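My questions will all concern the structure given below.
For chain A:
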Amino acid sequence: MNPAQPYLFLAAALFIIGMAGALARRNAILALVGIELMLNAANLSFVAFWRHGPHPDPQTGLMFALFSIAIAGAEAAVGLALIIALFRHRRSVSLEAAESLKG
Partner candidate 1 sequence: MAANVDQIFVHLMQMMVDRVPDAVAPWVRAAVGVGAVLGLFGLLFGLTTVCERKGIARMQNRLGPNRVGPFGFLQFAADGIKSLTKEDVVPRSADRVVHYLAPLALLTPVVLTFLVLPFGRNMVLMHVDTGLLFFFAAGASTELAVFMAGWSSRNKYSLLGAMRAIAQMISYELPFILSTVGVVMIAGTLSTVGIVESQAARPGEWLARWNLFTPWGLAAFLLFLIAAFAEANRSPFDLPEGESEIVAGYFIEYSGFKFALFFMAEYLGMFASSGMAVTLFLGGWTAPVAALDWIPSWLWFFGKLLALIALFIWVRGTTPRLRMDQLMDFAWKFMLPLALLILPVVAVWHYLGGGWRGWLFCTPVLAAAYVLLGRALVGRRRIQRRVYRYAGEGVAS
Partner candidate 2 sequence: MTPWFLLFGGLVVVGALGAMALRNPVHCGLSLVVTFVGLAGTYLDLGADFLGLAQILVYVGAVAILLVFVMLLTRTGRGESPEVRPGGWWWGGLVAALVAVGLVGALASVSGWKPRSEPMTFPTVRDLGVALMTDFVLPLQLVGVVLTAAMIGAAILALPERRGGRVGRTPKGEEPEQ
Partner candidate 3 sequence: MLGVGIIKGLAETGRNFIGSYFDRDRLVTVEYPEQRVPLRENFRQFPFLVHDGQDAAIGLRCVACQICEKECPPQCIYIEKSKDKKPDHLGKPQFFPAVFNIDISVCMSCQICVEVCPFDAIKMDQDFELSTADRFGGLLLGKTQLARPNTHFQRIHPREAAEIDTRRADERQKAEAKAKADAEAKAKAAAAAAAGTAAATTTAAVDAAKPVGARPAPTTVPGPASARALPGAGAGTVPAAPSEPGGQV
């Protein structure tokens, strides 16, 4: 048992919950929420590795998580803008409303 393991298990649980939700929910916003959860799970494992990993570098893990947060912000903004655009055309945020994009 290494000290990072509880955090990694927590991250795994978060990832799995997010994934199940993102695949199952009909509401596009909630699918996006699931993706956010998965991103956060990745962040958590970065920080856990930074804190408890054998690597001596004091900053890389933190930096990775920091950039990841920044990108997640951008991702949320664009994703929600897409949802608004979708809503404007279909009057619905259901993922099935976007099925005409299928090839």
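Structural remarks
Following the convention adopted for this analysis, a contact is a pair of C-beta atoms (placed from the backbone, for glycine too) under 8 Å apart; a residue touches a chain by one contact, two chains touch by 3 or more; residues count from 1.
How these were chosen: all candidates are chains of the complex that A comes from, given by their letters.
Fair warning: this is a prediction, and the values are worked out from it, not measured in the lab.
Touching chain A in this complex, out of the candidates 1, 2 or 3, is candidate 2. Those residues of chain A that touch candidate 2 in the shared complex are 2, 4-10, 12-27, 29-30, 32-34, 36-37, 40, 43-44, 47-48, 50-54, 56, 58-59, 62-63, 65-67, 69-78, 80-85, 87-89, 91-96.
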